[in-house]
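Here it is, the structure, as structure tokens.
And then chain A:
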Amino acid sequence: MLMETVFSIKPVFAVLISLLAIPGIISSRTQNIRETWTLVAAGIKLLIILSMLPLILDGKVVSFTLFQVFPDIGISFRVDAFGMLFALVASSLWIVTSIYSIGYMRSLDEHSQTRYFSFFAAAISATIGVAFSANLLTLYIFYEILSLATFPLVTHHQDKEARSSGRKYLFYILGGSIGFALPAMMITYHFTGTLDFAPHGVMAGHINSGLALMISMMFLFGFAKVGIMPMHSWLPAAMVAPTPVSALLHAVAVVKVGAFSVVRVFTGIIGTSVLADFNISTIVCVIASFTIIIASLIALSQDELKRRLAFSTIGQLSYIVLGVALLSKSGMTGGMLHIAMHAFGKITLFFCAGAIFCATGVKYISQMKGIGRRMPITMTAFLIGSLSVVGFPPCGGFISKWYLVLGTIESGNLIFLFVLLGSSFLNAAYFFPVFYNAFFCSEDQMLFEDKVEEAPLWCVVPLVITASISILLFFYPQPFLKLASLAVSTIMGG
Partner candidate 1 sequence: MKTLGQITVLFCGGLLLFFTSDFPDFGDANSPASLHLSPYFIENTLKDTAVPNVVTAILADYRGYDTMFETTVILTAGLACFLLLRIPKREVKSRYYLHEPTGVTLRFEGDKYPQKSDVFKRIDSNWVPYDLIINFTCRLLIHFIQIFALYVVAHGHYSPGGGFQGGVVLGASVILFAISGNLRAAIKRFGEKTAALFSAAGVFIYAGTGALCMMIGEHFLNYNFLSPLLGTDRIMARSHGIFIVEIGVAVTVMAVMIWIYYNLSSAGKQDEGL
Partner candidate 2 sequence: MTFFTTIFTFLPDLPAIIIITPLLASLLAAASGLFNRKTPFLIAAAALFISFISSIILIMQVVETGIVIEYRMAGWAAPMGIVYIIDHLSALILLVITSAAFLNFISNRKNIETEFRNKEGAFNSLYLLFTSGLIGMTATGDAFNLYVLMEIASLSGYALIGLGSNRSPLATLNYLFLGTIGATFYLLGVGYLYIATGSLNIADIASIIPTMMNSSIILFAFIICMAGLLIKMAIFPLHGWLPNAYSDCSNVSAGLIAPLTTKVTIYIMIRICLTLFSPEYTFNYLKISEFMVWLAIITIFFGSLSALAQKDYKRMLCYIIIAEVGYMVGGFFLGNRIGISGAILHIVNDAAMTLALFMAAGIFLWKTGEDSRDSLKGMFGKMPFTMAGFTLAALSVVGVPPTCGFFSKWYLISGGIAAGQYMFVAALIFSSLVNAVLFFRILEIAHFEPFKEHNHDHVYHHSHNTLLHHHQDHHDEHYETTKHNGVVKEAPLEMLIPFIAVSIMLVILGLYSGTIVANIIDFVIPAAII
Partner candidate 3 sequence: MEQILSFIAAKANYWAYVILLMVGLYAMIVKNNLVKKIVGMVIFQTAVILFYVSIGYKTGGTIPIIIYGDGHNSIIEPAAKAVDYINPLPHVLMLTAIVVGVATLGVALALAIKVYQEYGTLEEDEINKKIRA
């Protein structure tokens, strides 16, 4: 199937627009001007991306080469359905998170806000860069920029805890990418002579089974942002960051970039046929399933809300990997859709955690007794978010999970069906105590004084928006579903 390619500089602008905003952010004299820069850049970015959406839905591809850094590889951009799906999620959530950040940072009166917003902008640029990469090199470059741009965000508090977490963060992320992903990329280049993403991969016929397995594993663990065990422990550590950072970066941008990269490499470089022929997919499925189950079990035992969410994220990310590694159409659709659905659900949860912390200063679930009565909007949104993550109708999460389940059946590996169902049950189990504490505890057990009420408006509005989108996506999953199935049909054919 030959796709029509449109040459346009739009993807470059989509990537660069928030970088261009950084000088504005730094030079702003007042907070309001600075925040205006952030929001304007976010808006323009979303508009640029939306303007490319019709083209992509028509089955076309937008492409542009910026620099020719090697004789046969350049820093080039290519927007296809899968990239579009991810970019759409990231850029729309960026606006919401920007609004939320403003409220959160102002109400807690955090220091170094200018630095915060600058690196925030750099991070989203890198995320879109990953989404629009035309080849593995470009993807890797933006992946690394993202790792570094998020470091000051993760360690925003600059205290001892932030320091050790920051170390862990960089150790896993940079160590993984330099130690595993980079060599894997070079070996790939050596054997295939290209790094461009192709619909069916580039490796078929160039490589033997042992090497293919080794490269696949190096990519899977090298892109440590996807949090496959045992490369996961940076994620809970990184929860020391301010909540909006955790929300955008660790529920949306960073971890999804990891998942996106793994999926892109598996489909675009290694190729489904290689994965199937050498039985690599089964191994990947097993690793992913293992991560899903273990992460869910660990999440059960966490008392700090953000840590529990972090382990939940680790598990959910592996759904994406699992879905793709099942190598069935529905599974892959489900995996890709899950990027979007989980993003909206999980960001709601993080926003809620942040709102609770903003309003009460409480971090632990055991201390949240009766909070639902004081902060009803927040906790309702929390409910919706968790339902979406667990995969209950009428939330977006149900759709992706439905496709995943279909995928396991299609592929005939029923054991993974049980993994999915079992983990969903575990998901429900670790979210349930939160509501129970929040809504059903008796008045005398409450640990709060009377004055506790909803967080500031800047915080509440975004979480209401994301929660409603989560529900909306159940009824109208169209753009994402369309994009995912378009992407899958290019990969799987037909």
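We take it that a contact is a pair of C-beta atoms (placed from the backbone, for glycine too) under 8 Å apart; a residue touches a chain by one contact, two chains touch by 3 or more; residues count from 1.
Per the selection procedure, all candidates are chains of the complex that A comes from, given by their letters.
Predicted model, so just to flag it, every value in this text is computed and none were measured.
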All of 1, 2 or 3 sit in the complex with chain A; the one touching it is 2
Help me check something: in the complex, which residues belonging to chain A touch candidate 2?
67-71, 73-75, 112, 137, 140-141, 144-145, 148, 152, 155, 158-159, 162-163, 166-167, 170, 174-175, 178-179, 182-183, 186-187, 189-190
